[in-house]
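One structure is given here, and the rest of the page talks about it.
A single protein chain has been removed from this complex, and every other one stays in its place.
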Amino acid sequence: MENRSYSLNELAAHTGATVVGDGETRVYGISSLEDAERGQLSFVVHGRHMPAARRSRASCLIVSSELSGDLQGPKLVCEQVYLAMARVSRLFREPPHVAPGVHPAALVDAKAELEEGVRVGALAQVGAHSRIGKNSRIYGGTYVGAHVQVGEDCLIYPNVTLMDHCVIGDRVIIYSGAVLGADGFGFAQDEEGRHVRIEQFGTVRIDDDVEIGANTTVDRATFGRTWVQRGAKIDNLVMLAHNVTVGEDSILVGQVGISGSTIIGRHVVMAGQVGVAGHVTIGDRVRIGARSGVAHSIKPDLDVLGLPAQPQKEWFETMKHIRRLPKMRDEVKELKARIEELEKSLDREQR
Amino acid sequence: MENRSYSLNELAAHTGATVVGDGETRVYGISSLEDAERGQLSFVVHGRHMPAARRSRASCLIVSSELSGDLQGPKLVCEQVYLAMARVSRLFREPPHVAPGVHPAALVDAKAELEEGVRVGALAQVGAHSRIGKNSRIYGGTYVGAHVQVGEDCLIYPNVTLMDHCVIGDRVIIYSGAVLGADGFGFAQDEEGRHVRIEQFGTVRIDDDVEIGANTTVDRATFGRTWVQRGAKIDNLVMLAHNVTVGEDSILVGQVGISGSTIIGRHVVMAGQVGVAGHVTIGDRVRIGARSGVAHSIKPDLDVLGLPAQPQKEWFETMKHIRRLPKMRDEVKELKARIEELEKSLDREQR
Partner (left out) sequence: MENRSYSLNELAAHTGATVVGDGETRVYGISSLEDAERGQLSFVVHGRHMPAARRSRASCLIVSSELSGDLQGPKLVCEQVYLAMARVSRLFREPPHVAPGVHPAALVDAKAELEEGVRVGALAQVGAHSRIGKNSRIYGGTYVGAHVQVGEDCLIYPNVTLMDHCVIGDRVIIYSGAVLGADGFGFAQDEEGRHVRIEQFGTVRIDDDVEIGANTTVDRATFGRTWVQRGAKIDNLVMLAHNVTVGEDSILVGQVGISGSTIIGRHVVMAGQVGVAGHVTIGDRVRIGARSGVAHSIKPDLDVLGLPAQPQKEWFETMKHIRRLPKMRDEVKELKARIEELEKSLDREQR
């Protein structure tokens, strides 16, 4: 996509890998083993990809020392191939284009403050008293309300909505259609069973290096803040209700839903479509399997799964028992027959 | 957030509470027990919050008569603390800013009609033959198609889409990214198994006092209307398919999905991520637990849970039995051994 090129020596320095072959060889892109063209780099993350690696037209492969012996040609040898690949990938990709400066068809309030290098795309708007940090990009069609703070080097993609008073850190990426700062969902019932809104006075705070996926919603807190901490990665169509906290480096995969006031620890991983009840605490490093429903707090370091979620081992055990139910049914029937037989025998004998 | 203030006497009149202390004390905001500052109001909804209540810097507490005796300082005493809090909260919060009148960068069709006090934000558009009622606000970036009716005192937040012919009542709130009036999802198969669109001629009707959450979708009916009735509250990322009816004062929490032509009664509550099949009827006051899957109609006043959803008691019973499966397995094994023993004994004896 881009025209940059790097020598293998440069890439080795960037990733900590060792060059095998001519370090001055230049590569101008990265791709999969199958799609890589001459002049591009590729990578081998598993032994089962070795046949594809041998067929690949890539001009250099990132590969582990364990597998590298079986491959010809220039190589970048390292132990964490996937990590090296990720690091190299950033060198070859520019974010989508938006012209420098403020597009003439963007609307930046006179009372908004844009730091050096900020780009604002066509038909984007930035409200009064909002501040956009150095080199951040607000893409076309995005709505930034009033009193919003966006840090440095952020990418706020097209058609995002940042409602008033949201606070966004540095190097944050927010994908299209995400909505941050809509009101939390809270009501009190009146005497006739009608719902009376509880106004939401809090804010949304997104810390450094967070990503928020497309069409994800992060609601404003009732009081205080809904808070996504440093390095957490949130996928598409996720719902974070009011006053939720997501801890550092946690990962929430697509369509996860977190109910109000729940606190998620650090390095937690939730697979797709997980749901978590309100007012619970998920400990650090907990891993929750896809589609699980979590109704209670979970202690750190547990792997859980199921509906309701339980320790993964127990869940698999339960599933095994459920699958065996037809067999158990037959056994019980058989035992019944044998007991009847025994009863008759004994009866005959005693008569 | 705002600079308004009210005397305790005024708040007592507004909520039906009784003032304990100086009724002329003025408060200028509301917050949680922990975050409230001097001059703000807070509230005690449960006895377990009493220690926090005693530490709170709030200048007045809303509290039940049961708990009020144990607290110093000015109080608003009433029986429904949460409801009083909700009512007071509305006094202290203004909706997000949008300048009066039509922003010069908004596009209102010459054939659209805006009643008195309507505000239309920058880069919003209102199509031909649409009518926006008194004091309603269309925020920036929102698309209102042709022949749309919006009632009075509505808040249509940024980046909402209201397709042609939608009808919205009074005091409706629609959050960012919501899409009302996209075509329902209906196809007939042709002779080669290809899907032929069934065009969707109906509309979407949203009655008074409804809220529609961020990134929620409400599809247009095939014929007739998809209908959300008075006072229903729909959370974020909910999907209402074509020809669904949601009854008065019902609550649908985040990521709920309702299939086509299903009718939901009044005062129904669906927790997060519930799914309901098409063409079923959910009776009044039914409560459906989180992540339940509903395939059949449900009679009024039932609490259901599970996949497939069943009366909550039965579901808990089923879960109990499932958890006991390993134990039952062991019991059956043991019984089998004992039967074998009996059989052998009897066999020996009879020989």
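Chains here go by letter, A and B, matching the order in which they are written, and residues are numbered from 1 within each.
One rule holds for everything that comes next: a contact is a pair of C-beta atoms (placed from the backbone, for glycine too) under 8 Å apart; a residue touches a chain by one contact, two chains touch by 3 or more.
No experiment lies behind these values; they were computed from the predicted model shown.
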item	value
Touch criterion as defined above, residue of B:Ser136, B:Asn215, B:Gln229 or B:Ser250 at the omitted chain	B:Asn215
Residue touching the undisplayed chain, where the options are B:Arg55, B:His296 or B:His321	B:His321
Residue of B:Leu91, B:Val120, B:Val150 or B:Met163 in touch with the missing chain, whole complex considered	B:Met163
Interface residues of chain B (partner: the chain not displayed)	107, 123, 125, 127-128, 141, 143, 145-146, 159, 161, 163-165, 177, 179, 182-183, 185, 187-190, 193-201, 215, 217, 219, 222-224, 237, 239, 241, 255, 257, 259, 273, 275, 277, 293, 295, 307-308, 317-318, 321-322, 324-325, 328, 331-332, 335, 338-339, 342, 345-346, 349
Missing-partner contacts on chain A, residue numbers	1, 29-32, 34-35, 80, 82-83, 85-87, 89-90, 92-93, 96-97, 105, 122-123, 139-141, 157-159, 173, 175-177, 209, 211, 213-215, 231, 233, 235-237, 249, 251, 253-255, 267, 272-273, 290-291, 307, 319, 322-323, 325-326, 328-329, 332, 335-336, 339, 342-343, 346, 349-350
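Simple rule for what comes next: only the chains that are shown with their structure count from here on.
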item	value
Centre distance in Å when chain A and chain B are each reduced to the mean of their C-alpha atoms	26
